[in-house]
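Heads up, the thing below is written out as structure tokens.
A single protein chain has been omitted from the complex, and every remaining protein chain is retained in its original position.
For reference, chains read A, B and C in written order, and residue numbers begin at 1 within each chain.
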Amino acid sequence: MITVLFFGPVADRVGERQIDVPFREGMCWQDVRDELTPRYPEAFALVSIAAVNGERVRDDVRTPLADGAEIVFMSRFSGG
Amino acid sequence: MITVLFFGPVADRVGERQIDVPFREGMCWQDVRDELTPRYPEAFALVSIAAVNGERVRDDVRTPLADGAEIVFMSRFSGG
Amino acid sequence: MNDAVRLQLEDFSQDEEVCALRAGSMRMGGIATFLGCARDFSEGREVCEIGFDAYRPMALAELQKLRTEAIERFGLIEARIVHRLGTVRAGDNIVFIATGAEHRAPALEACRWLIDELKERVPIWKKEITPSGEAWVTPHP
Partner (left out) sequence: MNDAVRLQLEDFSQDEEVCALRAGSMRMGGIATFLGCARDFSEGREVCEIGFDAYRPMALAELQKLRTEAIERFGLIEARIVHRLGTVRAGDNIVFIATGAEHRAPALEACRWLIDELKERVPIWKKEITPSGEAWVTPHP
């Protein structure tokens, strides 16, 4: 299972702070994004940053996920 | 009478914090400096800033002093 | 309170943070700080409260990385960063950064760098709560 977390404005638009996505061998974080975007188009319109297991990931690098990975789809930060 | 004040390293070299100089009609602060420099050459070697009545004065502007004026000959500041 | 980098609900004291910053060294000649506070007005709207959300483990890890990077990059003796979470009211403290170096220039430059980088790199979001509703803050691009 892949755990997907949402915070701040993205969580508000998804209506959840966490959803689980079934794990498939060889899947990358981009596959999870592409699967969720049509289900939550308003939320994903805000997303510009993603993290896998707490590390920011680049859009142009595809690395297969391990089962149990934690992915976070985030809007631009506004702390400070 | 003109009051001349010294502080910090200049006062140490003069050996005094205050000396009085007789007032003469039409004298400028530069005249006071030129009069004191040969008496306290080591102190005046440090002097790079002068103030008359608490205001910094420019070397190239000659304004006659009023009787009772306060002149300060200062080395570069080192506060803060 | 003694961790140099913290995310916390409670308020903090500048004096205590600066005292902790200086505790390890008598060679600090310059200490710069930045304190971010909740304003009662933002872009024309009256703001009563500000609520924060954070991806906490990553936010703490990013703050720790920022501290280490600032120390190396500017040759600091020490640096501290505290960011509040939960809800704060107008006038309350939000974020505090303190940097200590032998001389003033690196302390001042590091403090500026840290608050700028914090806003870019730390996963925290703020929501303004006004009399007429709530709105997440959209950072200027």
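As a convention for this text, contacts are C-beta pairs under 8 Å (C-beta built on N, C-alpha and C of every residue); 3 or more make two chains touch, one makes a residue touch a chain.
Everything quoted here is computed from the prediction, not taken from an experiment.
**Q** Using the whole complex, pick out the displayed chains that touch the missing one.
**A** Counting the whole assembly, the omitted chain is in touch with B, C.
**Q** Of the listed residues C:7, C:63, C:81 or C:115, which contacts the missing chain in the full complex?
**A** Counting the whole complex, the residue in contact with the absent chain is C:115.
**Q** Touching the missing chain, which residues of subunit B?
**A** Given the touch definition above, subunit B has residues 5, 7-9, 11-12, 49, 51, 54-55, 72, 74-80 touching the missing chain.
**Q** Please give every residue of subunit C in contact with the chain that is not shown.
**A** 13-15, 18, 22, 26-41, 90-91, 102, 104, 107-108, 111-112, 115
Just so we're on the same page, only the chains that are shown with their structure count from here on.
**Q** Measuring from the mean C-alpha position of subunit B to the mean C-alpha position of subunit C, what distance in angstrom results?
**A** 48
**Q** Can you give the whole-Å distance between the Cα centres of subunit A and subunit B?
**A** Taking the average C-alpha coordinate of subunit A and of subunit B, the gap between them is 72 Å.
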